[in-house]
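The block underneath contains the structure these notes are about, expressed in structure tokens.
Removed from the display is one protein chain of the complex; every other protein chain stays in position.
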Amino acid sequence: MPTEVERRRRPLFGGLDLSGALGRYASMLVLALGLFGLIIWINGKNPILSYRELFGSTLGSWYGFSEVLVAMTPMLITALAVALPSRIGLINVGVEGQLYMGACSATWGALTFSDAPAFILLPLLTLLGMLGGALWALVPGLLRAMGLVNETITTLLLNSVAPKLVAFFVFGFWHSPMDTNKTPNFVPAARLPTFFGTRIDFGLVIGLALLTIFWLVMKYTRWGLEMRAIGGNPEAALRNGVPLKAYIVGVLCAGGAIAGLAGMAQVSGYYGVLLTGFSRGVGFVGFLISWLSFGDPLGIVLTSFLVAVITTGGSMLQLTTALPYAIINILLAVALFVVLSGINLFPKRKSA
Amino acid sequence: MTLLSILGVISSAIYSGTSLLYITLGEIVDQRSGIVNLGLEGLLLISGATGVAVTSITGNPFWGVLAAVAAGGLTNLILGFLVVTRRGNQLASGLALMFFGFGASALIGKSHVGQKINGLARFTIPGLGSLSPRYLSLLQFDLLIYLSIPCALLIWWLLFRTRWGLGVRAVGENADTAFASGRNPRLIKYQALFVGGMLAGLGAAHLTLAYTLNWTEFMMGGRGFIAVALVIFSKWHPVRAIAGALLFSGAVAFQLLLQASGVSISPFLLDTIPYILTILVLIAWGGTRKYSAPASLGRVYMGTE
Partner (left out) sequence: MVFQTFNLIPAFTVAENIALFYPELKEVFDITQISKQIEVLSERYSLSVDPRALVRDLSIGDQQKVEILKLLISDARILILDEPTRVLVPHEIKALFKIIDNLRADGYAIVLITHKMNEVMEIADRVAVLRKGRLAGLLPIEDASEGLLVELMFGRKVAEFQGIKSAWVSVEVTPLLVLEAVSTQAQGTEVSLQNINLNIRPGEIVGITGVSGNGQRELADVVLGKLRPESGAITLNGEDISRYSIGSIRSRGVAFIPENPLWMAVAPFMTVLENFTVPNIRRYARLGGLRIDWQAARRDYAHSMEALEFEFPLLSPARSLSGGNLQRMVIARELAHQPKMIIASYLTSGLDVRSAIAGRMALVQARDQGAGVMLFSDDLDELFAISDRLIVLQGGRIMGEFKPADTTFQEIGYLMTGSEAEHAY
């Protein structure tokens, strides 16, 4: 996770240094599109047409745009689940696992209380989701607070455990009569409401609200100050009386809870059912988005949007170019490579 | 529980453990130089796809193995570029590499999905020819399996008895000190990544060309992450990795054994054992773990230029 050093050195949308950031983002787009176009061309397809498809299908129509927002929703929330702990220097790579566990506990609630009305069931599912994710982050948080194991490793390892646990539950207990890979569809009361007949669900609102709260807390409250102190220098913060261990456990669990919420939104909003292996790496995408935006809330929104455009457009691309869907990962990866390597085609004239 | 079934389990463990061992050896070399490669999963996919593609085209798995090894080394150089030259964050770069691997391998492998290819030849050590054919068939291993333990020993020797290995370990502990001794930490990291990538590619090759004998998307099944766990479990030591690889891949084989004797534990739960074991081991080491890991693991080398 970028340290405070890197955050200050490469300020983003926090209101400073806009031209440097724009230059970098522009480079990222140009280089990424160029390299990807090259790959498409090598495979015998027309890059220009492909790009037209990609952007046309996503930004050119209301339906496409709504699909982008749908894809963006889990990314926003998972990115926040990484960004919050990163403010105190914790690296939460375990979002993928926390996501699964949140989905798992929410599913349990949906299946067990399927008779309850929506206004009770939905908040309950939300709480269950957050609880599931938070619990999954509890052990790593405790281990880190006790100074035993670094949370990067524990969350990473638990990532691999969670999907198997979910599969265990689905296979063993919850699967629908026809298909052992997924649960029965959720009852309507367990589904997050959608907007305007599109697939955009309430999760988007939750995500944006959470990001706003995050920004307010970090900027104005005592906890934001103490978290920034920890992020800036944990040893000093400790000696200055900031309850470091409490923050470590609390903030990592909060990150887990947020990831769990994302998981709940996935099964309750997007899918309506728990499918084993439903996450196609959205936890990792969230990690990368948070990292790319240096944990800045506005940056997270913009980056998620961009990434969502790429992935949504990718499914369109698959239909028109007969290239496998997985190839969209290349575009994503190349864009990441460009940003990670810090290549800037449009550097500012003045030196920083 | 007959001797045959036990042998069957051991044989199966050896088969799946070999590729895991090579992959782990590769990651050990990477991490000894201070670099965490979270993109191993992607690298394995690229190597595997390349191996299958080349074997399918040439008809000879030997070329496939070579191609996979080369692909692995080259892919890791991408990580090297991001992390060493451009000083990028290791975790993010690794994950980006993973995504790259998802896509690139799909592209390379798309025309070969589901095809059957010629696998590596299997044979037994001379001298066992007198055993009955049933037993014999379980003791037939390919060349890569026979070479796996010697390879681990070779890597041990390389890291601990050669000047190059001393340099790699020094860079992984403290790149500034290594620099002060007249070495070029950046170059050494690249070299370690290349060697590590080749080893991982070898592991991927073994999986696709000796074990499964085909290619499907995402077929590595998280081995990239199991290897990261295994590196920790073996305390970054090539020889301990041998035991660890057998132990970890034994879980799969263990499942079969349990099923055979009528006990049924969900295979999913059994699959979580390697990870839980690693976490428990990490807790047991407690704070002293930091004495086992290379001291600068994960840190970006800023250099003095």
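Every chain is named by a letter (A and B) in the order it is written, and numbering of its residues begins at 1.
Following the convention adopted for this analysis, a contact is a pair of C-beta atoms (placed from the backbone, for glycine too) under 8 Å apart; a residue touches a chain by one contact, two chains touch by 3 or more.
Just so we're clear, the structure is a prediction, and the values are computed from it rather than from any experiment.
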> Hey, which of A:180, A:212 or A:240 is the one touching the hidden chain?
Replying inline: A:240
> Which one, B:164, B:218 or B:285, makes contact with the chain that was left out?
Replying inline: B:164
>> Give me the chain B residues in contact with the hidden chain, please.
In response: 161-164, 166-167, 169-170, 173-174, 176-178, 180-182, 287-288, 291, 294-295
>> By the contact criterion defined above, which parts of chain A meet the unshown chain? Give residue numbers in ascending order.
In response: 4-5, 7-8, 220-223, 225-226, 228-229, 231-233, 235-243
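Just so we're on the same page, only the chains that are shown with their structure count from here on.
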>> I'd like the Å distance between the centres of chain A and chain B, where a centre is the mean of that chain's Cα atoms.
In response: 29
>> Looking at the complex, which residues from chain A come into contact with chain B?
In response: 1-2, 39, 43, 91, 93, 143, 147-149, 152-154, 156-161, 164-165, 167-168, 171-172, 281, 284, 287-288, 291-292, 323-334, 336-337, 340-343
>> Please output the residues of chain B touching chain A within their complex, sorted ascending.
In response: 38, 78, 81-82, 85-89, 91-93, 95-100, 102-107, 110, 217, 222, 225-226, 228-229, 232, 266, 268-269, 271-272, 275-276, 278-279, 282-283, 286-287, 289, 298
